[in-house]
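All protein chains but one are shown in place.
== chain A ==
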Amino acid sequence: MRRGVGAGAIAKKKLAEMSKQLETFKSNLEEFASKHKQEIRKSSQFRVQFQEMCATIGVDPLASGKGFWSEMLGVGDFYYELGVQIIEVCLALKHRNGGLITLDELHQRVLKGRGKYAQDVSQDDLVRAIKKLKVMGNGFGMIPVGGSYLVQSVPAELNMDHTVVLQLAEKKGYVTVSEIKESLKWEKERACHVLDHLLKEGLAWLDSQAAGEAQYWLPALFSELTSRDVTPEEANQMTP
């Protein structure tokens, strides 16, 4: 009996086996799709679970439009199109907020852009689409702030110091040097260094005429306050 079958031959055999299993899997997936495709389309919760199960076993259903998952379940087009819409919204607002936007505002604007007859999207859907956009190297990222996220869409370098100052600014939409010194116990130089960087990157605007000391406003955050449809009475009660 011939012995010493090389590693190459074993690999070839496994490859053939994989090809066969793939065919079987494909038809199983087709069957699944014919029964449950609507579920995935309509139920955001199902989409979340589906994604999590895939992640657990080491499969990325959104890796390629040519993948089985995308082709048969139609999940691909949903997320890839969302990616386009996210990029367009971020680009349109960049001149105002420097490339930083709250997830809430992004969500609202994407919904508006999709129009009445499109399918609804959840914030989880947005987060997954954004994760996919990262591979294209335009600095897409998410910064946890105040219980939700800020979505970054420019390659501005933001380290821990910058992030922490953004989180501090979240409550009022602006922050001052004194507040940073008091809350974070930093030296003045460190606070100024961070604020200067945010100014340079166009993420913060300086209000040097504010009563007391200069205020650094973050347009990404204060649009949260102004996008509420406020009544005149509310506006008087709210503005600092």
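Definition applied: a residue touches a chain if its C-beta (ideal position, glycine included) is under 8 Å from a C-beta of that chain, and two chains touch if they have at least 3 such contacts; residues count from 1.
By our rule, contacts and distances are computed from a predicted model.
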| task | Quick one: find the hidden chain's UniProt protein name among "NADPH:adrenodoxin oxidoreductase, mitochondrial", "Geranylgeranyl transferase type-2 subunit beta", "Vacuolar protein-sorting-associated protein 36" or "Tetraspanin". | result | "Vacuolar protein-sorting-associated protein 36"
| said: Give me the chain A residues in contact with the hidden chain, please. | reply: 6-12, 14-15, 17-19, 21-22, 24-26, 28-29, 32, 35-36, 39, 42-46, 49-50, 53-54, 56-70, 76-77, 80-81, 83-84, 87-88, 94, 107-108, 111-112, 114, 116, 118, 120-123, 132-139, 154-155, 196, 199-200, 206, 228-229, 231, 233-234, 237
